[in-house]
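Only one protein chain is missing from this complex, and each of the others stays in its spot.
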Amino acid sequence: MGYIKEHCGLFGVYGCEDAVEKVYYGLYSLQHRGEESAGIASTDGKDIICRKGMGLISDALDARMLKFLKNPVAIGHVRYSTFGSSNIENAQPMLVDYYRGKVAIAHNGQLTNAKKLRDEFEGNGSIFHTTSDTEVIVHLMAKPSVSRQSGLPGVLNQLKGAFSLLILTPNEMIGVRDPYGFRPLSLGKLNNGYVFASETCALDQIGAEYVRDVQPGEIVSISKGGLRSEFYSNQKKHAFCIFELVYFSRPDSSVYGESVHLFRKKLGAKLTEESPVDADVVISVPEGGNSAAIGYSHAASIPFDRGFIRNHYVGRTFILPQQDMRHRFVELKLNPLKETVAGKRVIVIDDSIVRGTTSKSRFGLLRKAGAKEIHARISCPPHRHPCYYGIDFQQKGELIAANKTVEETRKFLNVESLSYLSVEGMMSCTTQPRQNFCNACFTSDYPTNVNEEMDNVTDSFSVDEAERLSRCVIK
Amino acid sequence: MGYIKEHCGLFGVYGCEDAVEKVYYGLYSLQHRGEESAGIASTDGKDIICRKGMGLISDALDARMLKFLKNPVAIGHVRYSTFGSSNIENAQPMLVDYYRGKVAIAHNGQLTNAKKLRDEFEGNGSIFHTTSDTEVIVHLMAKPSVSRQSGLPGVLNQLKGAFSLLILTPNEMIGVRDPYGFRPLSLGKLNNGYVFASETCALDQIGAEYVRDVQPGEIVSISKGGLRSEFYSNQKKHAFCIFELVYFSRPDSSVYGESVHLFRKKLGAKLTEESPVDADVVISVPEGGNSAAIGYSHAASIPFDRGFIRNHYVGRTFILPQQDMRHRFVELKLNPLKETVAGKRVIVIDDSIVRGTTSKSRFGLLRKAGAKEIHARISCPPHRHPCYYGIDFQQKGELIAANKTVEETRKFLNVESLSYLSVEGMMSCTTQPRQNFCNACFTSDYPTNVNEEMDNVTDSFSVDEAERLSRCVIK
Amino acid sequence: MGYIKEHCGLFGVYGCEDAVEKVYYGLYSLQHRGEESAGIASTDGKDIICRKGMGLISDALDARMLKFLKNPVAIGHVRYSTFGSSNIENAQPMLVDYYRGKVAIAHNGQLTNAKKLRDEFEGNGSIFHTTSDTEVIVHLMAKPSVSRQSGLPGVLNQLKGAFSLLILTPNEMIGVRDPYGFRPLSLGKLNNGYVFASETCALDQIGAEYVRDVQPGEIVSISKGGLRSEFYSNQKKHAFCIFELVYFSRPDSSVYGESVHLFRKKLGAKLTEESPVDADVVISVPEGGNSAAIGYSHAASIPFDRGFIRNHYVGRTFILPQQDMRHRFVELKLNPLKETVAGKRVIVIDDSIVRGTTSKSRFGLLRKAGAKEIHARISCPPHRHPCYYGIDFQQKGELIAANKTVEETRKFLNVESLSYLSVEGMMSCTTQPRQNFCNACFTSDYPTNVNEEMDNVTDSFSVDEAERLSRCVIK
Partner (left out) sequence: MGYIKEHCGLFGVYGCEDAVEKVYYGLYSLQHRGEESAGIASTDGKDIICRKGMGLISDALDARMLKFLKNPVAIGHVRYSTFGSSNIENAQPMLVDYYRGKVAIAHNGQLTNAKKLRDEFEGNGSIFHTTSDTEVIVHLMAKPSVSRQSGLPGVLNQLKGAFSLLILTPNEMIGVRDPYGFRPLSLGKLNNGYVFASETCALDQIGAEYVRDVQPGEIVSISKGGLRSEFYSNQKKHAFCIFELVYFSRPDSSVYGESVHLFRKKLGAKLTEESPVDADVVISVPEGGNSAAIGYSHAASIPFDRGFIRNHYVGRTFILPQQDMRHRFVELKLNPLKETVAGKRVIVIDDSIVRGTTSKSRFGLLRKAGAKEIHARISCPPHRHPCYYGIDFQQKGELIAANKTVEETRKFLNVESLSYLSVEGMMSCTTQPRQNFCNACFTSDYPTNVNEEMDNVTDSFSVDEAERLSRCVIK
């Protein structure tokens, strides 16, 4: 829907002549995880070189570098900013010099104690060049009292919140997941080399084979000596982000060992069970609703058909000259198919309703195209609570579910019926114990003590909106 | 599939304050009809101003002009070159001065007697600034012996082949279709103004209402006096391009009075009838195969599922720095969904096989993803013959259907079965008499005497490949 | 001063492997003759390829083409528009197809009968793609009734006004001057090849040797057979533009056989003679006044010193985002040298006063820097009359000399004294009979019957100012 933003995708390749090129193409498969900036750091075993830029990969990175940088180890990153403003300083990988030399780091997730750590560091005389929470991680790595005594485990044990990391030194490529495993990170193999990827679809892209997920609390280091695994945390509870499965990940990925497409088909089937309705056709709001709509159709034995046609030329423009044009392009994106809906009772499946305005406008197009009845089915529960682990929902005040009952929302959307999937229904679609997941955005059942960890993070680092606007039009 | 190219999309708006803006957004809905250049000519009733550029609309046109150009009448064009090389001189609308003042013209189709007319004009002392066949039309319009005596009808009667035209003078916007009606052109209404569009989906985009198609052989002129219709030809035979329905037009358009989506669903259903096969799942090669796959699934009662996931970030880059990157991006575009196909008997629907290499590679991905059986079903007959009316197939030597039998093709593609739709099957899906259509690319049954009309057109105007390559990398 | 614009520079190279590269660098030496667009057409003996773009050479042409285009014959053009608006269609060389194949043409000068010829052509059915007067030349070349019977001489004899031309066909490179020789064109030799250049400084640049000027009324054709000369006109009167010597040409050029630097030094010496004044220092307004100031200083035995320092980073920006910035950059360009002028009686030499506003502001800076007396000396007479042969003065109403007496101008400029050079003084500085020159902009003594030749040219082709402004900000 364009209003919920994941913040990052990670991809790393160790041990290929064309590692930089592979990372470049692998990032394309993860572009949906971050459209604001992209970067690649690579090493020849001595030095590390980092290229980054603003916008989509095609704008941010000059593809001609693929020819020049024949470094055999590389990590890449795509970013949407949840924490820290959107500018080139905050683009990742972050490359710094410290007492051991150069290190580059790429981070997916959000630290809940970043503000506290940062204040502490500043109090002790450190300077910060960025507003990204990732910078505290490199400060910890550089602090001899931590790093010399307890190494990377010692560093990681000071972090709270969500973090999947790729770390690149001249000698090693390291993949890390936080002890809860909030964000995914998978390990693949490509010939004699290794690959890390936020989602398995990126492994497919470069022909790598999925090996396994990096485990929560695990450090996987790849070097000349091969792969070495180490666990740095005794914490046993997992908190896989359910929203990755429901919304963010690509359907052709396996995340936390779950096939995203199958999971979403199950969501659709569960919706049929929970909120059946007699109708002529099942359609989806592309692309998000596609898998669930197929699941619904099969389970309900109501035919699936195309209800909207997506204009594939729209929406890839990073910076539009004027704000009003952004709105215009949202409208351009989907056109309803009259032949499918005219005179019909239509079940329309979507994966979320955020502010409600886009949904209202799209359902309105169906009505105008002649739909007799519109039955909206949402393949997850209403989300009413902020995420502190790396998902950027709208402000709570803007979430329709936080302000209106389902019936009020139905009236607002002007549809015959509206049903969300229940939390139980959603959780029942996973193949794992449901306590392995974090679903706090639906339930407010936060797996960590965020009140204690955080300290008005959003206030102190909020981006001034005027600055944000000005960034859209000027360099 | 990327190998068959339509050449143009037309869009015109008369009588709105924001006509230029409406044409800009309307062209976005027609972008699939031409990705090489885009242009908009508009008038304030006195002068005509024309902006054009190379590439996709977002690259070719500066959206900031929308603010500046408040002209109430505008026509726009997107182009892929079938005839004449791809450079800014050939971009349209073509704006010229002649004895009556300024005129801008936008053309969809291909003239079969362009070379003859051009030779004649050059022999009589004319100069040509472009290699586009459209330039002969403006020469004819400028020729007093034709234009003064017999007006626009006199001009149009000298043209052979396919042409839908938009013509803009300071006083009028005119829409024209050739007597056979090869290419579509529809007329819409927007408040008190009028709209022309190659496809009706563009009318939807700006909220215009579909009125009717411009008829074959009809001139529709819009001016302050309102709409005026005139027929310039007694030719009665129609030759609507069937390929518009099968392949080119957007599914949410009505073309020649046919709903494209419904037509394609019928193609799928017909395929079930002609080539049934026992299988577990029906998938499509997106986007082209989607509608037919749904039709097939419904008719065959075999469940439809998603078999490929499309990367929406790929393929919008107009000019890639290096040729080998183009190939890489084709690969990036579709990733198979293992969960759908593994261990299954799969029916895969596509809308065409051109050279066969892309299909082979995609079916190969399905096999690698674990498909037990692959049954390819193509929603049109094999195309074996060149089109002289504006579709750019590959060279005949490259068309797999021109060189291999269906069985040979099946072996080449390494699939369990392969069936094309029959010509009869395809034609039976239209709601009109089948003699209204041109299907010469499948049957070689050309509706006009192309041998007589043409004169080695392709040879004399072929674009030198070296020049083409150099254009990719330098200005 | 930025208000008087020459329109073109020509450069052609025949018979070098790197002809395109040589033309590229040669054009850099002629950039002062046209900053609005640049183009190069080159041939391999079969086809002609043309590249052009808007702005300075560095913006307009992609230097990477130098690698790709190894054509041994090339002509280039830089342009400021006097006639026809400033857009890419009007950029030159103009490349067209006609009955004999392809031809590219580059033009310096202005035809006085362009409007008449154009009207005639349009009346007979021709179309015009540009608003440039050059297009009538190619129409004439294409007209078999002219070209077949009397060839290029027949074509050229129909043209009135000023034209130096380079013409490129697959077999020949041709240089032409009009019978009056209004605009310069010199011939050089480089190894076994030939070179044409508007000014000899461009010959120096590529290491070519100056051979001679193309003569008024001469056609010089270079082909495999070598150089061939032909005179097409019996007209004997010459009319070399004196303004080339006074103002436009680079001081390191020889034009019409005159050293520009020496000529300007003589202007300065003559000024001393005509308007002596007791003073402490002679300074110039760079760059235009430099040579004359040195001449003045030597003749008057008053020391020359630097009075203004030029900021070399300013003024090369083709398109400034906002109009008010243009003004700001003019101010940035020159800073007075206090040490030179404070407390001194200063003679300041400039090569022209157009509207007077820039001069006023610059002399004001000298006053502010402490100059005790300011004696302005202008190295040419006041120009009061329009040029119809290719120089774009301001509108007559804006020329200060057309509206104020010298004394009124002096008061306006707020200087102690102001003297222009006399017409006689100026003409006496040439080494040739003064009747060889056109000085109509000073005297209104037009060498051709412009009233008869022209037909309200400026009105009918004037560029709409609004359009001009919009071109500055949008594509």
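Note that the chains take the letters A, B and C in the order they are written out, and that residue 1 is the start of every chain.
In the analysis below, a contact is a pair of C-beta atoms (placed from the backbone, for glycine too) under 8 Å apart; a residue touches a chain by one contact, two chains touch by 3 or more.
The shown structure was predicted, so the numbers you read here are calculated from the model rather than taken from an experiment.
Visitor: Please identify which of the visible chains the hidden chain touches across the whole complex.
Guide: Its contacts among the visible chains are A, C.
Visitor: Among A:Asp62, A:Glu209, A:Asp278 or A:Glu408, choose the residue that contacts the chain missing from this document, as touch is defined above.
Guide: Only one listed residue reaches the unshown chain, and that is A:Asp62.
Visitor: Of the residues A:Val96, A:Leu227, A:Leu365 or A:Val406, I need the one that contacts the missing chain.
Guide: Of the candidates A:Val96, A:Leu227, A:Leu365 or A:Val406, A:Val96 is in touch with the missing chain.
Visitor: May I ask which residue of A:Asp47, A:Glu209, A:Glu424 or A:Asp445 touches the chain that does not appear here?
Guide: A:Asp47
Visitor: Could you list which residues of chain C touch the chain missing from the display?
Guide: 25, 28-29, 31-32, 56-58, 63-64, 201, 204-205, 250-252, 259, 261-262, 287, 290-291, 294, 298, 303-306, 309, 311-317, 320-322, 325, 328, 332, 335-340
Visitor: Extract the touching residues of chain A with respect to the undisplayed chain.
Guide: Looking at chain A, the ones touching the missing chain are residues 47, 49, 51, 53, 61-62, 64-65, 68-69, 88, 95-99, 122-129, 131, 138-139, 141-145, 464, 467, 470, 473-475.
In the analysis below, only the chains that are shown with their structure count from here on.
Visitor: Classify the inter-chain contact topology: is it line, ring, star, complete, or other?
Guide: Basically the chains just string along in a line.
Visitor: Call it same or different for chain B and chain C: same when shared residue numbers make up over half of all numbers used at their interface.
Guide: Same, since over half the interface numbering is common to both chains.
Visitor: Determine the centre-to-centre distance between chain A and chain C, using the mean Cα coordinates as centres, and give it in whole Å.
Guide: Averaging C-alpha atoms per chain gives centres 60 Å apart.
Visitor: Between chain A and chain B, what's the gap in Å when you average each chain's C-alpha atoms?
Guide: 37
Visitor: Could you pull out the residues of chain C that touch at least 2 other chains?
Guide: Where chain C is concerned, no single residue meets two or more other chains.
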